[in-house]
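I have placed the structure first, in the form of structure tokens, so that the comments after it can refer back to it.
The complex appears here minus one protein chain, its other protein chains still in place.
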Amino acid sequence: MKINILFFGQLVDITGTDKILVENMNDTDSLVNALHETYPVLTQSKYLISVDKKIIEINTLLADNCTVALLPPFSGG
Amino acid sequence: MKINILFFGQLVDITGTDKILVENMNDTDSLVNALHETYPVLTQSKYLISVDKKIIEINTLLADNCTVALLPPFSGG
Amino acid sequence: MSEKKPKNIFVAGAISPAFIGESIQHHSTKTNIGAHSIFLGQIRADVQNGQTVAAIEYTTYEAMALESMHEIREAIFSKYELTCMHVYHSLGTVAAGEISLFVFTSSIHRKAAIDACEETVERIKLELPVWGKEIFEHEGYQWKENK
Partner (left out) sequence: MSEKKPKNIFVAGAISPAFIGESIQHHSTKTNIGAHSIFLGQIRADVQNGQTVAAIEYTTYEAMALESMHEIREAIFSKYELTCMHVYHSLGTVAAGEISLFVFTSSIHRKAAIDACEETVERIKLELPVWGKEIFEHEGYQWKENK
């Protein structure tokens, strides 16, 4: 089971990469915990989470090959 | 004593001219009465009156060489 | 913003899209501007009693219109925090599909430009002594009425 993780904006400054692949992660809560362990500064960052391009607000089950993105506050326009 | 009268828009269709000169007219009410006699169709027309570029709403005294305009509903833009 | 002689806003015939592009270009040196709002009035080929409007012929009471526009401009500048404002209105014949009104406001943050542009357009339609004669394709005309 593979999950694609995307980072955007200022989060890339923290992670040093815009994309990672993780395995065996059942839901978004576990994923966030794992990411916070790997990148402790993320705990101080404001971001939304999307799963397959839809913003989620509660813990969400992850399917094989899905894409999770961490989205800092938007600043387009 | 001379008063310049200007006509605009559809009123020119009625008067056949965009400008006339009248003499010895003390106030706008007398002027309007005189114009309605000369151009009876004007009585059925909707218009505002300006004296020296200011729209007036009550009978107004006219000074020598002032300009009175008859302004049908605006339709710019 | 006070100036003795009211700025002229009238142009002969249609306002060209290229002119609008150039007006926008002129603002690239004003690097305190964050937002532009533009309104364009375009002539519609309306069908009325089986007749199609081919063009509108605009006339104005120019001296009065420029004074009215000057008052509108002063009021808008004192109400909104604008960087600049430009207004152009056609006189003479403007064909269907062409542009007869161009209102252009700029500000630091978007709200001022957007609100000022809309209010200026409404006031122009209401307060400027300008008349539009709708010329039909085949023959005849009727006087335009603003709604």
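Letters A, B and C name the chains as they come in the text, with residue numbers starting at 1 for each one.
In the analysis below, a residue touches a chain if its C-beta (ideal position, glycine included) is under 8 Å from a C-beta of that chain, and two chains touch if they have at least 3 such contacts.
Because the structure is a prediction, the values reported are computed rather than measured.
Put simply, the missing chain touches A, C once the whole complex is considered. When the full complex is taken into account, the listed residue touching the unshown chain is A:Ala69, out of A:Ile5, A:Val32 or A:Ala69.
Only one of C:Ala35, C:Ala63 or C:Cys84 touches the absent chain when the whole complex is considered: C:Ala35. For chain A, the residues touching the chain absent from view are 6, 8-10, 50, 53, 69, 71-77. For chain C, the list of residues touching the undisplayed chain reads 17-22, 24-25, 27-45, 96-99, 106, 108-110, 114, 118, 121, 147.
Operating definition for what follows: only the chains that are shown with their structure count from here on.
Spacing of chain B relative to chain C, judged by their CA centroids, is 27 angstrom. With touch defined as above, chain C holds no residue shared between interfaces to two or more other chains.
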